[in-house]
Each structure stands twice: as structure tokens, then as C-alpha cells.
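Mind having a look at this structure? Questions to follow.
Here the complex is missing one protein chain, while the rest keep their positions.
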Amino acid sequence: MTNTIIWTIAILTLLGVLLALVLFWVARKFRVEEDPRIDEVEKVMPGANCGGCGFAGCRAFAEAAVKAPNLDNNFCPVGGNDTMAKVAAILGYEVSAKAPQVAVVRCNGSCANRPRVNDYDGAPSCKVKAALYSGDTLCPYGCLGCGDCVAACKFGALSLDPESGLPVVDESKCTACGSCVKSCPKGIIELRNAGTTPKNTRRVYVSCMNKDKGGVARKACKAACIGCGKCVKVCKFGAITVENNLSYIDYTKCKACGQCYFECPTGAIHVAGFTPKKVEPKPAAAPAPAAAAPAAKPVAAAAPEPKAMSNNQNKEVGNA
Amino acid sequence: MSNILVSPSPHIHSAVSTTSLMRDVVIALCPALLVSILFYGWSELLVIAVSVASCVLIEWAVTKFLMKAPCTISDLSAVVTGVLLAMNLPATTPWWVVFIGALFAIGVVKLTFGGLGQNIFNPAIAGRVFLLISFPTYLTDWTIPNGFIHSTDAVSGSTLLGRYAEGGVEAVAGTDYLQTLFLNIGGSAGEISALALLLGFAYLLVRKVIKPWIPLSIFLTVFVTSGIFYLIDPSTYTDPLFNLLTGGVILGACFMATDYVTSPMTTLGGVIYGVGIGFILMMIRYFGAYPEGMSFAILIMNMFVPLLNRWFHQSKYGRK
Partner (left out) sequence: MRKVTFSIGGIHPHDSKLSRDCKIEVLPLPQTMYVSMAQHLGAPATPIVNVGDKVLAGQVIAEPAGFISAYVHSPASGTVKSIAPRADITGRMVPHVEIAVEGDEWVEGVDLSDTLVTDITLDRAQILERIKQCGIVGLGGATFPTHVKLNPAPGSKAECLILNGAECEPYLTSDYRILLEKTREIIVGAAIMQKVLGGCHTVIAIEENKPEAISAVSEALASLPYSDIEVLSMKKRYPQGGEKQLIDAVMKRQVKSGGLPISVGAVVQNVATALAVYEAVQKNKPLVTNTMTITGDCLPVEKQHNYLFRIGMPLSYIAQVAGGVPESAAKIVSGGPMMGKAISNMDAATVKGSSSLLYLSEGSTRRHPASNCIRCGRCSDACPMGLEPFLLNRLNKAGDLEGLEKASVQDCIECGCCLYSCPANIPLLDYIRPAKAQVMGVIRARAAAAKAAQGK
């Protein structure tokens, strides 16, 4: 009995030592020399491997960042400035802060606004649908509603609203990695600065991609941009341009005053993060923004939801 | 009139569906089921009923409450698993043992891997082997209960293979092969009548549900392997015909080894898979501890299926 126990222990120990030696030898033999900084950089990365930076994953990003002479081509949209500051500290590079961004869906072709003229019966994929035909509405530019962007989002920030059939961005989850932008065959989703300054979250954007002439666009969708140019005229900051019957707001110039929102006859312009206050023209010429802001604040606190506003907007359109 | 449909081509679909294929398998098993019920009576009917009912119930419950996935019982694959499991069990198996087998087959082997199409092992066989290891006494109790036609006093019999494993070739000398072809009393429902099973096999071939290559390569390998051993020493090894007609060869080859999910896709892969099953089966029968090895042979070869699928591909056009 004792003998058996001794033998067992002896053999197992011997085996253990032998295998340890083998492992040691293999580890030595096949060791890959690597810059230790790659591991360090990878440690401070978010680790989502989303590919939003343009590299295959966080490890690939780290490898590229270590090799590169500066960080111009490396920016982690998910980790943002904080992560990049850490990366820069490890590698001893300079880094310039970028404004935080958020994905914005530029289509308001809900089932109510944009009636369906046929039923798509193919594979549930925007890519497949876009390759097949102009879509199940009369608007060939708008959202196809199969949710390729939802599938592409690794952070669960996108979902399809069953009522409108459009994707909705959960801004608290969106990291602006850009996967959805790449996945959308219609190019509807855009990464825009989350606000006019890093502190606030005011945003104004045109929620339409329709480049058809006004009448055609309007026939396809009640909420389409008809390229009338009223918003261009009302904008004091030169942030709005109309090209191919479609208005676009340059988010780097926009000060989020919201005047274009009131001017838009179809409700194609959406605001987020604040409730704009309509400025009456002329008499109170050049109302100090400081004066307008406090007045706007309580309202913004009461109804900060952009959705509620777009509903109002639709009503106005209906009456018009 | 509702909107017209639009989809990529093709615009028509064959009438064959997963459900229709599974239905065909159940139909093909009916002759053998009928024979076994006639000869084993109420107890066999109970085993079948409990097996099918619990398989379906477990699939429904697991998909609904645990996986929160769409319910898949309407594709009838759970019914097929239930029937096959029942055909692998003695008629005297207590209902709760059958239920545990079904639980393992559906709950563990099939659904933990993601449901139909995802499992590595054939659920029915895995369930049977699980029971064989857990409850060997119930699974090798070949007491013959009273049937509807063949009324005998309940005798504790054993299968022909069991007799061979215990007593060698002399114990099974003088077996009437013609009788085993029609009616092979002693054994599970799936072993009772070779002819009824072959009838089902023919049905599957006619309906083009399966291709004959896997069963044929199993039969041929069993025949050749046992033939070689028989020629070497007829006093130790049973003859080829005995090996083909007894035990679970026909059920296993025609209905279990041909399971789409757990068999190779290509013909060549299928033939190698069949040869493997036949060879392992004969090794277990001649040299193993168990009298019958069809279940083990299939489970072992199931493991090689992904590899066979990787190695063998369809011959492509233009590569001659």
C-alpha cells in the first residue's frame, strides 16, 4: 500500500518535471520577440475589437501605433481622447484632442411619412436589398430598414424602432466607432460632433438624404428635404448649403441656434439636446445669445427629448 | 389589393422543407415501429409515446424559457429524435429512464449547441449511450413482454449479439437468417425486423431524402471486415451475414448515420465516414466489452465529420 503511494507520487513528480522542461524548451524555442509597448498600449485600449479605428482589432491598432512615427493615423473613436492620451503617454507622442462624436441617422422616412409601395420579400439585409432595387418606397435615398447598421453595432447602441421602421441611436452607448456608417449601403448614417462644444450636446442636422427635386421628394416622403433653401437664408453662420436639392448642415460651423429648424417647411431638420427658441425677426435685432439661452434652459429641462419635438414637427407638416 | 412582392431571384421554391424531410423520416420508420408494437405490445407503445412526447416537450420548454429563441418543434426534428431514441431502447425501459434519455438528447446534445443543425453528435444515439452508461441494467434487460400477436410468457431473453459476446460462436450457431430478416425477437424496437427497416430505407431513397452511399458503405465494410475475420477463424468470429442482420446495423446505417447534421456533406466524405463506422462497429463486436457497438461507432465517427467536410469538397465545374 505504502509502496503504491510512493510510486504514484514519484512517477507523477517525474512526469511533472519532464513536461515542465519540455514546456520551457518549447517556450524558449518558439518565443516571438515583440515590442513590450504593444502589450502596454493594448492594455489601455477599450478591448472591443470593433475595428472603428480602421485596424482589425485593438491588438492590431496597438501594433500599428507602436510602429508609426506619430499618432496621426491612429485614433480610437471608442476610447476617445482619454484613451488616446494614455496611448500617447506610453509611446511618448503628441496627441490632438478630437471632439466627441455620435452617429446620426439622416432619414426620417418612417412608415407614416413615407408610404410603402411594395413589399420586400428577400433576405433581411440592406446590402442585398440595395443591390436589388430602389427600395420599397418611392424614395431611393432613404433608409431600407433591414437593420444592417443594428447588426454592425458592437455596442448595442442601435435598434430598429418597430413603429417608424427606422434605426434609433442610443447616444449613451454610441462610441462613434463608425461601423454603422460603413454598413449602410445608402450612406444615411453620419458621425457628427456630439455638440457645438465638448461640454454641451446641442445638435442640429438635416434628417434626409433625398437628392430628388422638391416635388418628387415630397411625393415620396412627407418629411423629405425639398432643397428650398429657406434654412440657408435663415442661418447666420453660413453653416448650411444646398446641393443637388439637398440641404446639409456643417457641424463645425453650426452654433445650434435652431432657427433653421423653425424655417424648414417639411420638418426635415431635426434638433437634439435642446429646445430651440424661435427668434422673432427684426424688432429685437441681434438678440444677445446670452439672453436667449437662459430662457431656453427651463424648456430644455422640461422636454429634452428630440423625439417629442419631431412629433410636433410632423403635426405642423400635417396641417400645412 | 396588397402591395406586390419584390425579392431577388429565384422566385419559386421547391416543395421540400425541413419539416417535409423530417416527416418522411418518421413515415419511413413507421413499418418498424408497427412491427415492434405488434410484438412487444403496450410497453413498447409507452416507450415510444413517452420518448416522443418528452423530446418535443423538452425542446419546446428549453427554446422558450432558456434560449428565448423561436420555437422549433414544428420542424418535427424533435419527433424524429424521439422515435429514434425509442427504437434504441428495450420495450421494458421505465418511463422515467426514457424521459432522462430525452432530456439528455434534446436538452444537452442538441440544444446546448444551438439546436437543429448545430449539434456535433446524433442526439438520439447520444441519449441512448448516456442511458446505457447510466442505467445499464434497464438498457440490457431484454425481457420480452407480451405483444399483440406473438404472445409468449415473459421470458428473459438476450439478443443474439449478447449471446455471442457471452458464449462465442457456438451460442449463436444455427441462427435462422431468414427469420432474423423478418422478425428478430429479442432486442430493441429498432432491431426487431430488418425487412421493415429496409422498407423504410427504400422509401427514403425513393423520396430522395437520403443518398444510399453512407448505408451501403457501412454494410459493405461490415460484410468485408467480418468476412475477413470469419475466413481467418470461423470458430471465433461470426459470419458476415450474421453481422449484417443482427443488432442495430440496419437501423444505425439507414436512419442514424444518415442524419444530415452529423454526417458529411459530400459523397466521398460520406463513404469514408461509413467505412469508419463499419470498421469500428466490427472491432467493438469482436473485441470490445459491449456486445453491440453501432451507437459508439456512429458517435466516434460523428467527431470526424467537421474534418471530413473540410477535406472533401464537391468537384467543381471547370476544374477537370
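By written order: A and B. Residues from 1 in each chain.
Criterion: a contact is a pair of C-beta atoms (placed from the backbone, for glycine too) under 8 Å apart; a residue touches a chain by one contact, two chains touch by 3 or more.
Just so you know, these numbers come straight off a predicted model, no measurement behind them.
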| item | value |
| --- | --- |
| Options A:Asp35, A:Asp121, A:Asp170 or A:Asp250, residue touching the unrepresented chain | A:Asp121 |
| Of B:Ala202, B:Met265 or B:Leu307, the residue in touch with the unshown chain | B:Met265 |
| Hidden-chain contact residue, picked from the options B:Ser20, B:Thr112 or B:Thr143 | B:Ser20 |
| Interface with the undisplayed chain - residues on subunit A | 117-118, 121-123, 125, 127-128, 131-136, 140 |
| Residues of subunit B in contact with the chain not shown | 1, 4-14, 16-18, 20-21, 72, 75, 77, 114-118, 260-261, 265-266, 313-320 |
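One rule holds in what follows: only the chains that are shown with their structure count from here on.
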| item | value |
| --- | --- |
| Computed distance of Cα centres, subunit B from subunit A, in Å | 53 |
| Footprint of subunit B on subunit A - complex, ascending | 116-123, 128, 131-133, 136 |
| Subunit B residues touching subunit A - in the complex, by the definition given at the top | 2-8 |
